[in-house]
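Note that this complex is displayed minus one protein chain, with the remaining chains in position.
For reference, chains read A and B in written order, and residue numbers begin at 1 within each chain.
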Amino acid sequence: MKHIDEYRDGRLAQGIAATIAAEAIGGRQYQFMEFCGGHTHAISRYGIEDMLPANVQMVHGPGCPVCVLPMGRIDDAIKLALRPEVTLCTYADLMRVPATAGANLLKAKAAGADIRMVYSTLDAIRIAEAEPARQVVFFAIGFETTTPPTAIAIRMARTKRLANFSVFCNHVLTPPAMRAILGSPDAPAIRLDGLIGPAHVSTVTGTAPYVSLATEFLKPVVVAGFEPLDVVQAVLMLVRQVNQGRHEVENQYFRLVTEAGNLIAQAAMADIFEVRPSFEWRGLGELPVSALRLRDSYADLDAERRFSIATVRAADNPACECGDVLRGLKKPAECKLFGTLCSPETPMGSCMVSPEGACAAHWTYGRFRANASGVAQKAVA
Amino acid sequence: MAQLIDEIFRDAFDNPLLDQGNDQAGFDVPAGRMVMSTDGYVISPLFFPGGDIGSLAVHGTVNDLAMAGARPLHLAASYIIEEGFPLADLQRIAIGMGNAARNAGVAIVTGDTKVVERGKGDGVFIVTTGIGRVPPGLDLSGDRARPGDRVILSGTIGDHGVAVMSTRNNLGFETQILSDSAALDGLVADMVGAAGPSLRLLRDPTRGGLASTLNEIALQSGVGFLIEENAIPVRAEVAAACELLGLDPLHVANEGKLVAVVAPEAAETLLAVMRAHPLGRDASLIGHVTRDEQRFVQMTTSFGGGRIVDWLMGEQLPRIC
Partner (left out) sequence: MCLAIPIRVEEILPDQMARVTLSGVSKIVSIALLDDVRLGDYLLIHVGYALARLDPDEAERTLAVMHEAAVPALLEMTEADGETY
């Protein structure tokens, strides 16, 4: 696969990893956070941490929109889907996320709710066109990669005059989340030396939004592609910035990311959405100006208004440590529930259910490495 | 109606035992060890590129027998048909089954059909049961893998699962990938002939893919595995489809492949014999059995790092993220 396979060359990776080992100053710890779930997944799936020297470590961040969606919003989606006239369209990633009292969309579907997994908002529009008697609600989640697709679908619904289509909007913004991590009172405890910035979010936003973060918090940010060589190269760039005392925004993914980003996508988002004053993030609490809702001009396509959704805040399982994992305070294996009560089969929190979640990634690819207490997690039938 | 259905199957399966028209089929069995296997087939959609529920039902049960090293002897087939299911489709399925059985050198000698109310079935469900004979001196079992043994995979993985998913509308991708659904008894006969005493076990990686199969064996035998990602054959199209859907080919079902665990000294011979057979052309030595109390299946990635290959958790949902 052109433009994919070249960036999976293990030999080149060994070379870059050796360069990292040579340039990382002996005795100095380097700790970098990969913000984005896609990077978490790549690091685990390719065993990248094995290739880095021991003094260069990765900390997983909260850039997994499934992981940060609060339970209360999934409860809302389930309630919507249980309405007999509603067809809820959702990305497959959400089907197993635990809501209140162990409920989830998959169970609701098995119980008869009309929930349809879709690959794209285009599919939801097609369903709305094909089934005019159904109230088709699209469960919209994600950072700035999935927001423009939702915007286009809303425009299509308006053009096609689809009165039976609406969007339940849970889109969130990347820079506020990065700000919450970097500026959190826990930040010194995590000792972050730099961030790997999101790959595909950056194709939309451009690299410009990260500049103020790098300057304010004095941390280098390297925007990296998703292929393993991209990640390894980005780690080298971060090590160099740290060694040179720089804290700039660098773009490793320049074959697809520009400084300005995708202006058409940005315009579409600005046209349809406005920023909520505040929004609850699972694990991070209420973050100001961090999420989107439909503008009044599109109120007729807003499921929250159409169905008078009043979100009830749901408390996570008290033993669940997703919050600490999402903020990089704990590694998955350090959570008391990891591997015992919490596994992909029986997820307690969203870090485990989303394939991009730090816990799921560690479970699926990495738990054969010793955890904090030096014991590898057993294989389970 | 019952008669119409009856005729469809009689014509398609066309063998003297079935034609006797009794509720049972009587036959003599050879001396020695017999094996029996049964499986239910509930696949949706019923028709997919490279096969259908009927041929799958024959191949699946023949393969279960073959994994014991057995030569399949006879099959029985039971159908649960939803009222209103198109007779033309039923005929298509029956003809497909008859052909699959003939190609595998077996006959469907007895069977049953039942019709259930509309809404109580999913078109048609099929249960097939088979018996076969194991050649003397062969002892294949999931608990026989030992550290140092070699692991050989008979060919490309992921074809069947991707072919089936490509027919599902909500995933919206087009491809020429065909299911690999096939009867493996011929390949197995060659393997047993060449290296029978050195074979520890055979297993076909169906639901849950190669990953689940290796993990099962690891638990049964109390061992671990170390495999090489680069040694695992995957068609470019299958790899591409998996990329697009966010699937791991290791978790995708196969219906015409097998995994063999064999004593190290016989590995090269076995590999050569497999590659000489049409269904084993892409056979590959993918790794070996390790001593591992944790029973992990570890893999050296194409990139050079290490990871584990875990069971497939729950139903395979194409991920976005």
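The definition used in the following text is that contacts are C-beta pairs under 8 Å (C-beta built on N, C-alpha and C of every residue); 3 or more make two chains touch, one makes a residue touch a chain.
Source: prediction; values computed, not measured.
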Neighbouring shown chains of the undisplayed chain, as defined at the top: A, B
Option touching the unshown chain, where A:Ala157, A:Met178, A:Leu229 or A:Val242 are the choices: A:Leu229
Among A:Gly47, A:Pro176, A:Pro198 or A:Gly283, residue touching the chain not depicted: A:Pro198
For chain B, residues in touch with the removed chain: 172-177, 236-237, 239-241, 243-244, 246, 319-321
Residues of chain A in contact with the chain not shown: 1-4, 6, 11-19, 22, 36-39, 41, 63, 65-66, 91, 93, 119-123, 141-143, 145-146, 148-149, 152, 198-201, 203-204, 226, 229, 233, 236, 252, 254-257, 262, 264-265, 268, 356
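Everything that follows uses one rule, which is that only the chains that are shown with their structure count from here on.
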Gap in Å, rounded to a whole number, between the CA centres of chain B and chain A: 37
Complex contacts: residues of chain A adjacent to chain B: 1, 4, 8, 10-11, 13-14, 37-38, 41, 44-51, 64-66, 91-93, 95-96, 116-120, 123, 146, 228, 343-345, 354-356, 363-368, 376-379, 381
Parts of chain B lying in touch with chain A, wherever the complex brings them together: 170-172, 215, 218-219, 236, 239-240, 243, 246, 294-298, 301-308, 310-311, 313-314, 317-321
